[in-house]
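Not every chain is included here, but those present sit where they belong.
Should a chain be cited, it is by its letter among A and B, assigned in written order, with residues numbered from 1 in that chain.
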Amino acid sequence: MAHSLSSVRMGEMTWKEYEQNVTDVPIFIPVGSTEQHGPGLPMNVDSVIPTEFSELAADRVNGIVAPTVNYGAKSQPGSGGGSEFVGTTSVHGSTLSQQIRDITADFERDGAQKIVIFNGHYENEYPIREAIDKRIENGTESEFIIASWWDLLSPSLRDDIFQDIPGGFPGWAKEHAGVVETSLMLYFRPDLVDEDRVPDDSATRDPPYIIKPAPADTITDSGVFCKASYGTAEIGEKIVDDVLETLAQGIHDEWSLDN
Amino acid sequence: MAHSLSSVRMGEMTWKEYEQNVTDVPIFIPVGSTEQHGPGLPMNVDSVIPTEFSELAADRVNGIVAPTVNYGAKSQPGSGGGSEFVGTTSVHGSTLSQQIRDITADFERDGAQKIVIFNGHYENEYPIREAIDKRIENGTESEFIIASWWDLLSPSLRDDIFQDIPGGFPGWAKEHAGVVETSLMLYFRPDLVDEDRVPDDSATRDPPYIIKPAPADTITDSGVFCKASYGTAEIGEKIVDDVLETLAQGIHDEWSLDN
């Protein structure tokens, strides 16, 4: 069977198909990570979510989704990661930054004018920005939108979701592998969620600074730091609709797209 | 539905599942690329093939397959890539090497003793070796097998495949997007192959040195440099069986695995 022209996945296109579109449409680069997400979620959460969002958004704005960057920047214990957890497999921020520079340089070489770097892992934010700053210093004429999905969630929806959850919204760092990510995974990839093992957990203490190496009482055995069990596919669907609307509308407006 | 314990994909495991196995079993890291593969094959060929092989081999030797590295080292015009072709989206060798170093350092931290780096893109070979050399200089006690799938193909099978193809085996550089990759994609992912557009092509001349920038008559318009149309799913299946046997047996023997 021949390759479907309607796909948004760059990796599944031939270079001839890609060549016809690259200069005109937004290119999405999903940037994820491989990181512990507690006993009920898989380690690819941070890659699955931005990839799914990118594909949905690209479908709306006629974009192309580049292959996912599967290894993100060193996560930190305070946001549920770090070398304290087996399985968290990262690159240094400087490595990720160099990777993003190299990739975007090639997109620019091919004439891409509008590049969306869509992030699913908190610690990726700085290396991504640094990469793009260096491209700009280098004289690129491309334009970039850098977005992390949690920043796109409407405050009003966030308040709705957490109003009935004990303790309310704990902040994004503690929400690692929490209600929102559990909900998104139940919506996007329920086959990868073991709901019975999604826990409610919290560290004994939560100092307002980072201690390295991290003392045992500042992290948890489960790798979860909040009431993740409150996540549902229904919440996930609401978040997807909300984030997607903001993202697609933003891209449309910033770059005056016709569609 | 709960996550299946039988999966070999690290990204689909929870960290708790992974933790129970990482110190004992081989870890496979598929390293691919995003590169033009002619008008009939998608740009993810070099990622799909090592990922598929890794999963099949991991299934045989009870291994775990880490997420795929989707962007490979700068490809060269002489092996069908290079900046001459739109869509070829790469990182510098130094970037890939650093990425492999960071990732393997984290696997070592978690106790992985046996790491297979399985490569699907010719130009990745040197950065992978350099990464592992630096880990060894750094004192790692892990052991590594670095394999490119084409090196595992039996010479006898290769001769069989090419005996009826005009011109015979053109060498692996020219075989980029050729008979073997077409056959493997027809076997692994026929939905991504547009057979009607898989061409037979060759450059006007093929000098025994590299010229940079590449003169137009040393490359092709299609991005194919051989008689790719001779590829079939049947050939693909034979290659898969052959490569897989060598790989699984090799891993088994080198590391004295029980199963």
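As a working rule, a residue touches a chain if its C-beta (ideal position, glycine included) is under 8 Å from a C-beta of that chain, and two chains touch if they have at least 3 such contacts.
None of these values were measured; they are calculated from a predicted model.
Of the identical chains making up the complex, 2 are displayed, while the complete assembly in this file numbers 6 copies.
Please note the rule applied: only the chains that are shown with their structure count from here on.
Taking each chain's centre as the mean of its C-alpha atoms, chain A lies 26 Å from chain B.
By the touch criterion stated above, chain B contacts chain A in their complex at residues 1-3, 9-16, 18-19, 22, 34, 36-44, 47, 66-71, 83, 85-92, 94-95, 98-99, 102-103, 106-107, 109-111, 190-197, 223.
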